[in-house]
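Every protein chain except one is present and positioned as in the full complex.
Every chain is named by a letter (A and B) in the order it is written, and numbering of its residues begins at 1.
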Amino acid sequence: MLLGSLLAVGVLGWFSDKINPYHADVLTKVGINIILAVSLNLVNGYTGQFSLGHAGFMAVGAYTSAAITLFLGPKILPHHDMADSYWAAYAVFGGALVAGGLVAALAGWGVGAPSLRLKGDYLAIVTLGFGEIIRVIFCNIHFLGGALGLNGIPACTNLFWVFATAVLCTYVVVAMVHSTYGRGFLAVHDDEVAAEAMGLNTTRYKIVAFVVGAFFAGLAGGLYGHYTLSIDPKGFGFMHSIDIVVMVILGGMGNTPGVILAAVVLTLLPEWLRPVAQYRMVIYSFLLIVLMLTRPQGLFTWRRKWKQV
Amino acid sequence: MAASPTSQPLLRLEHCTMRFGGLTCVSEFTAHIAEMDLVGLIGPNGAGKTTVFNLITGVYQPTGGKIEFRGKSIVGKKPYQITAHGIARTFQNIRLFPSLSVFDNVRVAFHLHLFQGIAHAVWRGGAFLREEREIAEQVMALLEIFQLTKFRDAPASSLPYGDQRRLEIVRALATRPKLLLLDEPAAGMNPTEKTELMKLIQFVEQKFKISVLLVEHDMQVVMGICRRILVLDYGIKIAEGTPQEVRANPKVIEAYLGQEQAK
Partner (left out) sequence: MFHSDNPGLTAGLTEFLQQLINGLSLGSVYALLALGYTMVYGILRFINFAHSDVFMVGAFAGYYAVKPFTISLAKLGLSLPVNLHLGAHSISSGLLALLISMAFCALLGIIIERLAYRPLRDRSKLTVLITAIGVSLLLESGGQLIFGADPEPFPELFPVREFSGGGLSVSSNQLLVIGMAAILLIGLQLIVLKTKIGTAMRAVSFNHQAASLVGINNDRIISFTFGLGSALAAAGGILYSMNYPSIEPYMGILPGLKAFVAAVLGGIGNIPGAALGGVLLGLIETFVNGSRYSTWTDAIAFAVLILILLFKPAGLLGKVQLEKV
């Protein structure tokens, strides 16, 4: 099934030039949001750790990968000729993306390790705090543009990269969770004390969730940076984290297909609501409240028949 | 089958004390549990029985005393490490994993004996698939022994109460313990269910060759299956012995004075 989806993505990529640029733009955003939502779902949904700092990991990935393509790229590829070094350029990009993801994963470990002994509300605030600290750190790194942001990032992202990563992310998360080891994430979510009593190292599970989630957020950040071509610390604030959290909630925490659907809907919604753009956030937040009051399990969950995993 | 005096006890608690601020929950508690033993821990409400369980399983760290399992100290270890050593438990208020199916509740407990980790889960190579298959077989085998196969895909929380208790025991057994701690397993059961529970516990002890330490209020159950009984009152062990000895012990009767216990 993995190979099938990758093939589909490959086909999509070849056609990407033919698609109306507006649609392509929206699709790219959808893809990036899918990666963010699915990776956050691992932490918030499956493992039940309420993290409000996901955008911070995105920032780490974006800046790291941009730094590599901007500063190291020219050194590795001295002769810039698109036709010639097509594959080489993409190799550098791929490497930069992965590097971004790895550094973000490291950040995830750095944030997760101290925070994970905290519960619920506190964990949320601390992760939010970490996200803000990351933002301020980037404001202060001047060779990466500081508060004014980093410009001139090479435009390497296209639909193929975005959706290939999205497929990869979804596959990894789903494959992880649907194994015997992976059932542990849900166990930790349900009842930490009982999970510990059954021999599960709950702290390690939580850290793994954080790190893997952060890795993919970093990839998403790298893709984002090489798409918008210019990034600044303000764009990765906790408002953005909350956007992603809403996608996870809407989709139903721990429900990957639902979360993907939610990511799609919530990315398209601002486009559909263009005519009433000024009311968008009001409607959005109002709906969120109503949703929590009436259907907190998310819009896209459905009573599963006893399906075997 | 009594443990021979020369063999080392499976679990040894020496002078264990648990103090919370000014309150002493358990004081100088000393007890031994041998291999293939069936021991009951009784006492009036608030005597500290669950605290003893929590001490053994690492949820609390004793403020004094030693706890050794199979000769090695387990003080200071985390609960999951203690489970890895071979002590499993059930809880007073059933703590199943509600979002997991019956099958998965047991499956998760096989975690300890997993060889393949997450990376393998993602890669899904041959060894991984083989191990998953083996685990699935073992889970089904366990479910079958305890007649829970028909529920295998049901969410754990949808089971009738008695079956949930059974499931909790099955789940604990999946960790392949040498010592099983049962915290009030008969709570909320009717007499028929209690008789079945008693048979179940004895069956578990025989078939899986493990020791059982049982906290229970129901005297019928305790007197019926336990070979030895420890009596706790206000955190202190006031009696120890066979059911007959304990039943006749004046200190025990005094501790329970005023409380009706069904015989």
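We adopt the following convention: contacts are C-beta pairs under 8 Å (C-beta built on N, C-alpha and C of every residue); 3 or more make two chains touch, one makes a residue touch a chain.
Treat the numbers as computed from the prediction; the structure is a model and nothing was measured.
Screening A:130, A:181, A:205 or A:224 against the full complex identifies A:130 as the residue touching the chain left out.
Residue positions on chain A in contact with the hidden chain: 50, 114-115, 118, 120-122, 124-126, 128-130, 132-133, 136-137, 139-140, 147, 193, 242, 245, 249, 278-282, 284-286, 288-289, 292-293, 296, in rising order.
Just so we're on the same page, only the chains that are shown with their structure count from here on.
In the complex of the two chains, the chain A residues touching chain B come out as 171-172, 175-176, 178-184, 186-187, 189-191, 193-202, 208, 254, 306-309. Remark: chain B residues 57, 59, 78-80, 83-84, 88-89, 91, 95-101, 103-104, 107-112, 114, 116-118, 121-122, 124, 128, 131-132, 135, 153-155, 171-172, 174-175 touch chain A in the complex.
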